[in-house]
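Reviewing the structure listed below.
Every protein chain except one is present and positioned as in the full complex.
Order as written gives the chain letters A and B; numbering starts at 1 within each chain.
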Amino acid sequence: MRRFLLTLLTCVGLAAPALAVNPDEMLKDPAQETRAEAIGRQLRCPVCKTESIEESDADFTKDLRRVVREQVAAGKTNQQVLDFMHERYGDFILLRPPFKPATWVLWLAPPALLILGGALAFSVMRRRKGADETVPLTAAEKTELEALK
Amino acid sequence: MIPELGQFALVLAALVALVQSIVPLVGAARANARWMAFGSSAAIAQCALIVVAFLTLAYAHIVSDFSVQNVVENSFAAMPLLYKITGVWGNHEGSMLLWVMILAFYGMLIGVFGSNLPRGLKARVLAVQGMVGLGFLTFILATSDPFARLADAPPDGQGLNPLLQDPGLAFHPPFLYLGYVGFSVAFSFAVAALIEGRVDPAWARWVRPWTLAAWSALTLGVAMGSWWAYYTLGWGGWWSWDPVENASLMPWLAGTALLHSAIVVEKRDALKSWTILLAILTFSLSLVGTFLVRSGLTTSVHSFALDPERGIFVLGLLAAATGGALTLYAIRAPSLKVGGLFQPISREGALVLNNLLLSTMCATVFIGTLFPTFLSAIGVTVSVGPPYFNSTFLPLSIPMVAALGVGPLLAWKRADLGGALARLKFAALAMAVVVAGVYAINHRGPLLALPAMAGAIWLIVSAITEIAARIRLGQIPLAHSLTRAAALPRSAWGTMLAHAGVGVMIAGMTGTALWTVERIQAMAPGDSVELAGYQVHLDSVGPVKGPNYDAERGIFTVTRNGKVVTTLTPERRTVHPQEQAVTNIGIHTDFLADIYAVIGEPDPGRPGAYVTRLYHHPLVPWIWVGAVIMVLGGILSLSDRRLRVGAPTRRPVHIHGAVSAE
Partner (left out) sequence: MRRLIFILPILVFVGLVAYFATPLLNQTDPTLIPSPLIDKPVPTFDLPPLPGHQKGLNSADLKGQVQIVNIFASWCIPCRAEAPVLMGLAKTAHVPIRGINQKDKPEDAEAYLRELGDPYTSIGMDADRRVSIDWGAYGAPETFIVDAEGRIRFKQAAPLTQADVRDTILPLLAKLGAK
């Protein structure tokens, strides 16, 4: 717990600098650097837990960023780098939760709720609409109406 | 002495809240006029007492009374006065006091300005407000008393978190709470209506101004929080889907839905039980937010101290308030009479769609924020971050934006969709122009910018189109249109502003998310960097001293085509006594884009050089300008006399026939 509080304080205090990546960490090729940053934005800082590794200024995260950049420079694909980190740190490090039974609720709930809600709203409105249909006048009622005019 | 006065006032306030919860409720059941009227007196007294308590705490902070534990933990003798004052609510205990003060403030307003309300309803509303107040006052007195004294007063305090030593703290929490807590009024109205067993258009008309006020305040509060994060945290980010940020977004989404469904109740006496449910849920989400921030359940840079004991207490309050209300709902709501009928394609239908989408968005944020916590309790660890929300929340906003443009143009009960779309041809034309323009300027940029900007302009032009349709612009002589415009109710202009404001916000979000230029490098004084057509030159870096900090300041001159645009002076500060590092960012805005400069650590590889991060954020000010426009719309609507009086006013008949239906 103490370690957590200490690191949280560090992360909050040093969260100040922008993207925490330093010029000397950055890859020379801008396209590769952009790709590395995009991958980094998908990885949660395991130290701070509230930022991605691109934003965290913790010392440990510098090394995680370096590993990401080395792999990008070596030609690994985005998925390969993410898998590398996933193997070592588990689901926690992925800011986009993987789609598996434990996360079905997470991913399927929004569209399911939309569909269910829509169906509910529609059925309620249709039930009402049925009651609104004006019944056409019968012949006798029509004659009565004419007489009144 | 003074803090004890505050302590005493707080205990008294709790007692008054207790009486306020019981007497008017019994009075309403027994039709006893004096007991019902007692509610107003109690509400005023409760507010006055809590204000006294708050002022005594503020006094203790201002004079740096270090015998009060709250002052020791959150203040520092050398701290500027502004932060001593705002620091009162920069901690758990003080912010809870602000919370109940605003709750009591709303109760007082109902007591004083609610003369148009039927006595029974007013009494019940105040009783429910009293119950909520009692719950939270008990929470404060039992677990979070700000007036606790220390036997040995230390010579100085521990200081306020440097990140909170900012004008943002002066505005963000108060407005946030005015919003959050303001939804308690809608909640109280809903519970009162359930107790009475009656929801009618009059009820909706009475609820609307309170909901609108709370909504406007919350919009401003959330926007200010976002702006504060932008200019403080240094990553140019303005929203990170952090659990505490989400906790303020959820009541906003539900509150927006509530605002709109209440219109249907008022105009068409329909969607009653749904609106009641929403009113209960919106405030419940505020309570959930309060719970999340203080219970340590989710990790966030935003959280107050982790404390499960407090968490359990707030959970108990949440269970009592929401559980009680929802139980009452289950029992009473089925007997509410079903109201006006309407076709799916109609203004009501569009508002139902609005509510459906907003509720789904709210539920998505809820699940994304809380599901990981639940999973971790059963041993599964999963993390949910911005990528999840971007994949689930953003797609929902697409139909939302589309419908927002068309909805206000549909007639009540049964609408001509084709006609409405025909009137929107200018909006469609504007979309085409914008898409072409964006493509021409930025064809190498992300393609997502095209539909996003199209959506933004669609919202702005369609909002204006609605007004144009009402004043029959182009169909009747201009002078007559202008007369109509002058006679339009303020709420019509308010709606236009609020909807157009959303468009402006979307444009701002798109610009900064997709077109930001970033330059990170080591610079020594004399170096220059090109940034989106500007030249940024580092003039010097030198030490600077502040009232409670030491800093290193970099001076940047920004030029364009040789002409000086601005001078930026970002700093890297070490704040005492915590010796914590904070950055002060240099920002220049011309309201079309921001130039954003951060001076970082000295570069180890090159003596005399510093790490500098320079950003060009196009359109980013529009995020907050858009929010302000939305708030102005809300305030304008609030000032519409019809809302406050609660009865339709007679308007002079116009030369050209009846005023168009709303």
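Criterion: a residue touches a chain if its C-beta (ideal position, glycine included) is under 8 Å from a C-beta of that chain, and two chains touch if they have at least 3 such contacts.
Keep in mind that what you see is a predicted model, and the values were worked out from it rather than measured.
Peer 1: Taking the entire complex into account, which one of B:F374, B:F426 or B:F591 touches the absent chain?
Peer 2: Final answer for the missing-chain contact: B:F374.
Peer 1: Considering the complete complex, identify which of B:L109, B:L326 or B:V435 is in touch with the unshown chain.
Peer 2: Of all options in B:L109, B:L326 or B:V435, contact with the hidden chain holds for B:L326.
Peer 1: Using the document's contact rule, name the residues of chain A that touch the chain not shown here.
Peer 2: Its contact residues with the unshown chain are 1-4, 6-7, 46-47, 49, 59-60, 63-64, 66-67, 86-92, 120.
Peer 1: Using the touch rule from the top, list residues of chain B that touch the missing partner.
Peer 2: Touching the missing chain: residues 273, 277, 280-281, 284, 291, 295-299, 308, 311-312, 315, 318-319, 322-323, 326-327, 329-330, 333-334, 370, 373-374, 376-379, 381.
Just so it is clear, only the chains that are shown with their structure count from here on.
Peer 1: Mind pulling up the chain A residues that touch chain B in the complex?
Peer 2: It is residues 8-9, 11-19, 21-24, 26, 41-42, 44, 49-52, 55, 90-97, 102-103, 105-107, 109-110, 113-114, 117-118, 121-122, 125-126, 128-129, 131-132 of chain A that touch chain B.
Peer 1: In the complex of these two chains, what residues of chain B are touching chain A?
Peer 2: Within the complex, chain B contacts chain A at residues 161-163, 232-237, 240, 242, 299-301, 338, 341-344, 349, 352-353, 356-357, 359-360, 363-364, 367-368, 371-372, 375, 380-388, 391-393, 396, 518, 520-522, 572, 580-583, 598, 600-601, 603-605, 611, 613, 615.
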